[in-house]
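One structure, pasted below without further comment.
A single protein chain has been removed from this complex, and every other one stays in its place.
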Amino acid sequence: MPRMLKELRHVYGFEDVAIAPGTVTINPEMVDLSMSFDGVTLDIPVMASAMDAVVDPQFAIKMSKLGGLAVLNLDGIQTRYDDPASLFTEIAEAPKDAATELLQKIYSAPVQERLIGKRVEQIKKGHATAAVSVIPANTKRFAPMAIEAGADVLVVQSTVTTARHSSKSVKGLIFHELVKQVKKTPVIVGNTVSFDVTLELMEEGVHGVLIGVGPGAACTSREVLGIGVPQVSATLECAAAREEYFKTTGRYVPIITDGGIRTGGDVCKSFASGADAVMIGTPLAQATEAPGLGYNWGMATPHGSLPRGTRISVGTRGHLEKILFGPSHRTDGTENLVGALKISMGMAGAQNIRDMHKVELLYAPAIKTEGKIFQMQGKGST
Amino acid sequence: MPRMLKELRHVYGFEDVAIAPGTVTINPEMVDLSMSFDGVTLDIPVMASAMDAVVDPQFAIKMSKLGGLAVLNLDGIQTRYDDPASLFTEIAEAPKDAATELLQKIYSAPVQERLIGKRVEQIKKGHATAAVSVIPANTKRFAPMAIEAGADVLVVQSTVTTARHSSKSVKGLIFHELVKQVKKTPVIVGNTVSFDVTLELMEEGVHGVLIGVGPGAACTSREVLGIGVPQVSATLECAAAREEYFKTTGRYVPIITDGGIRTGGDVCKSFASGADAVMIGTPLAQATEAPGLGYNWGMATPHGSLPRGTRISVGTRGHLEKILFGPSHRTDGTENLVGALKISMGMAGAQNIRDMHKVELLYAPAIKTEGKIFQMQGKGST
Amino acid sequence: MPRMLKELRHVYGFEDVAIAPGTVTINPEMVDLSMSFDGVTLDIPVMASAMDAVVDPQFAIKMSKLGGLAVLNLDGIQTRYDDPASLFTEIAEAPKDAATELLQKIYSAPVQERLIGKRVEQIKKGHATAAVSVIPANTKRFAPMAIEAGADVLVVQSTVTTARHSSKSVKGLIFHELVKQVKKTPVIVGNTVSFDVTLELMEEGVHGVLIGVGPGAACTSREVLGIGVPQVSATLECAAAREEYFKTTGRYVPIITDGGIRTGGDVCKSFASGADAVMIGTPLAQATEAPGLGYNWGMATPHGSLPRGTRISVGTRGHLEKILFGPSHRTDGTENLVGALKISMGMAGAQNIRDMHKVELLYAPAIKTEGKIFQMQGKGST
Partner (left out) sequence: MPRMLKELRHVYGFEDVAIAPGTVTINPEMVDLSMSFDGVTLDIPVMASAMDAVVDPQFAIKMSKLGGLAVLNLDGIQTRYDDPASLFTEIAEAPKDAATELLQKIYSAPVQERLIGKRVEQIKKGHATAAVSVIPANTKRFAPMAIEAGADVLVVQSTVTTARHSSKSVKGLIFHELVKQVKKTPVIVGNTVSFDVTLELMEEGVHGVLIGVGPGAACTSREVLGIGVPQVSATLECAAAREEYFKTTGRYVPIITDGGIRTGGDVCKSFASGADAVMIGTPLAQATEAPGLGYNWGMATPHGSLPRGTRISVGTRGHLEKILFGPSHRTDGTENLVGALKISMGMAGAQNIRDMHKVELLYAPAIKTEGKIFQMQGKGST
């Protein structure tokens, strides 16, 4: 009896892949890491996630000075409370089983519009690039305020973003109208994981696309909603769309791999999968400069009726500069992320990010056999 | 030397797959979850398993009021004992290593026919839809009694059901005769996992097919008997048979994924695999309303000479309504299952269950690398 | 640059596969489990491994009475020592880290030829079928003694057996000469895992082939020597050779899956992979009747310079009859192995072992996600 079965595409995450060394090698100091969004240039292709425990105005200033870009969440604690410091303490001190409920309560306070401009101004006073994030439903209202206050980059972000959204109550956000309205400001939109949606968003005129929906198997979106695409495959898909769009139109729209990045290895694999930049959360929540006091939580954690994710203890590890540039005494890949990227690109023979898109990726799933993990030892120095 | 090797089909379980977000998104409040079995309509496509620790008459009434359907087991404790309450206490209080033997003893008491009608009437008195389950060998005897007492849905269920059964002693149950005999009552039959059997059962005239035999790797059927098909593949197979039958005959016979569902993610993946409804055991055994007092066991556990499955402690978590509809403070996907399904369908761009059958499923096996599971953080809100 | 890479065949073990239920089901009591080796018929297709901790003459008598066949090792403790009882006690009482060295010492005593006949006679006095095992190097010397004493079945067994062996010192054993020499006695030879070797051995005239070399990933042969083939694939390969040989010659030579079987599920999967019988070690070492006093070790464990395997504590669980036929209160598949096989064959729709060779096998790898294993619950009864 013939049957038509749905076919399942095999997809890959960071733990499933490895980068093959190149046939030429390059001295790390010759590697060029710069990238730009429609005129806003970064010296290092690293963005800090729009998470309340990661980015506040002071963090954003520091990140900008170091060559990267931090995104301030305009739908979070910073715009709901005048003085958020005590809230971070309260969250950090809450017992484990009360944390989700506390977050639900804290985030039920409304956003105060006057704080939007204030936060942007705080960043600009630090002579930094100000990037802000809003959810689609608030974009029309908040984006003009942020831009008026001096925001340099606008990020419109929700768990899953498409160019088309059906809703009974609100008229969906039309991205090409938004782009027109804020035209001097680059607009970065996400998250998506699909070739078609990436292409549609680029056709809407956006200046960057965030990649990543429920990337990990342990990811909350995947556990609770069944939805998620491992990051390597998501990045490969969307990078293919970027190339397609670039070939057709001549306009190059960077994509940013966002979610699930924990180590230097993950950073390197993101670029080898086609990313132009990475957006990092937890590793930066561990910086002394992060407001979360050694904790982190996702922006879906405080959801009123279906919270996803929990407050997690990430610890505090050292200054942001050390996490990004070392020097490090740690050997687990969680410090000197930028140094790791340079060395990795050197070994892979990639002089810049475009070169890194072309290196060979291997499917080498990391099956750890219990009690059998021996440390492998590097050869020579580099 | 040429050789003819048996080929092995690669099959998938919940933990192996993920749903890809759609190219359009839909507001969750626009999602329609209703489905029906030949005239019996459910507001939510969720059934409670015919397990003694899950469903008693009071539970069935509550479930019906919430829009779902609970199936009462007519071959279990409810029909063997007049007043089962003390038995549940005895089971819950038994030491772990005595539990299986105690269950074997309790289930060796005979079914009392007069209790069949009584249990159905208890449900009907609550103005609820009454669904009852019988094993094939008892169907001819018990089904008429249940229907006479007012049963609205008849479920004929054994570990593996086919349209054809060879036996020395008993004449097999002929499903098309049964369907004729009870003709105003929808008949749901299972369990199966095969395209051919699903098609044959539909040709016999049944009104629903239960999908699931030994779905998990840790499943007792698979450990003890070697038999089992992971749920996603089983559902994909049987859904293909349903489509084939629908295309040929114009009659749409729903299939119900039954077994191994623990989280909202599993529920969502069942529908993405082709299910019209899900049947849930353990997550509902955790409801305050469940008779099992925080324990659950399978209907093969009390088998006299080859028990499969054990009594497991599942705990008690809260009211049935909260498990189905939230709001929740838990973030592991075990509460607000219906809310999760709506949000998931919205992200996948599915307006109703038939749409959800068409979303993209990915093969993304969940290999957890020890000590490497970081929580992924959602973006924005939804 | 073109490259010629060695291709790797994907092979499967018990934990990788599952049996699909059939499109018809059969009442377990209608299942026929008998099989035979050239006139020696077994009521149940189960053999006890030629391991010293499993089989002694008394065990062999009991196994024969229950319808199976136990193989006595003629190169082990039973033929090296007149009265082995005290040695088993000594082994059982040795501290863990001294066990291998003690075994090396005990097995360095020479085989006493007069004990060969004596052990066979002990079995025959019990009115049982006497099967004995010798290693290839000792076959010419020991086999005639055993047969003279009444042995009914001769097993020639080493880790890897082929029809051709190169050696400086000894002239290899020629199987077709051996078969001729002992012509009234069925000769079972092994172990192998290869299509070609199985075919060659059958062409030599042997009456049974043992399948299994280093079947498990945790298997000593694989850890120490890198050599091993998972049992399902090994059985599939050799079953294909049996069919090929049967088609060509009309002679049916049974194959026996030997190694790595722990549960009823493994037994069932062996037959679904093409086995005519299974040889079982550890599960039978747990019988009250086994001489090992709750311990087991492989025949490569006492190797003088490269021991493989260790003494393991398996515990004592109950009488052999209960392990084979139940009834059982255990739910982990380690008791009532024969009952499990009958139920499994019934669900798969197989009336006899030849039918069971044709059921569908699925590739359903058992990836357990930590803390996520919920027990699956069976439906109805069977």
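General remarks:
Going by the order they are written in, the chains are A, B and C; count residues from 1 in each one.
The rule is simple: contacts are C-beta pairs under 8 Å (C-beta built on N, C-alpha and C of every residue); 3 or more make two chains touch, one makes a residue touch a chain.
Computed from a predicted structure; not experimentally measured.
Every shown chain touched by the omitted chain in the complete complex is listed here: A, C.
For the chain left out of this panel, the touching residue among C:Pro84, C:Pro186, C:Gly214 or C:Gly339 is C:Gly214. Check A:Asn191, A:Thr310 or A:Ser328 against the missing chain and you find that the one touching it is A:Ser328. Within the whole complex, the absent chain has one touching residue among A:Ile91, A:Leu210, A:Leu225 or A:Ala348, and that is A:Ala348. For the chain missing from the display, the contacting residue among C:Thr79, C:Thr129, C:Thr235 or C:Thr282 is C:Thr282, taking the whole complex into account. Within the complete assembly, C:Val197 is the residue of C:Ile77, C:Val197 or C:Ala290 that touches the hidden chain. Listed here are the subunit A residues that touch the chain not shown: 12, 15, 17-27, 29-30, 195-196, 199, 236-237, 240-241, 243-244, 263-269, 272-274, 326-333, 336, 339-340, 343-344, 347-349, 351, 360-370, 372-382. On the side of subunit C, the interface with the absent chain consists of residues 1, 3-6, 8-11, 13, 15-16, 49-51, 75, 100-101, 104, 133, 135-136, 157-162, 164-169, 190-194, 196-197, 200, 210, 212-230, 233, 258-260, 262, 281-282, 296-301, 303-310, 312, 365-368, 370, using the contact rule stated above.
Definition applied: only the chains that are shown with their structure count from here on.
Between subunit B and subunit C, the superposing rotation on Cα atoms measures out at 90°, rounded to the nearest 5. Taking the mean of each chain's C-alpha atoms, the chain whose centre lies closest to the overall C-alpha mean is B. In subunit A, the positions touching at least two other chains are 217.
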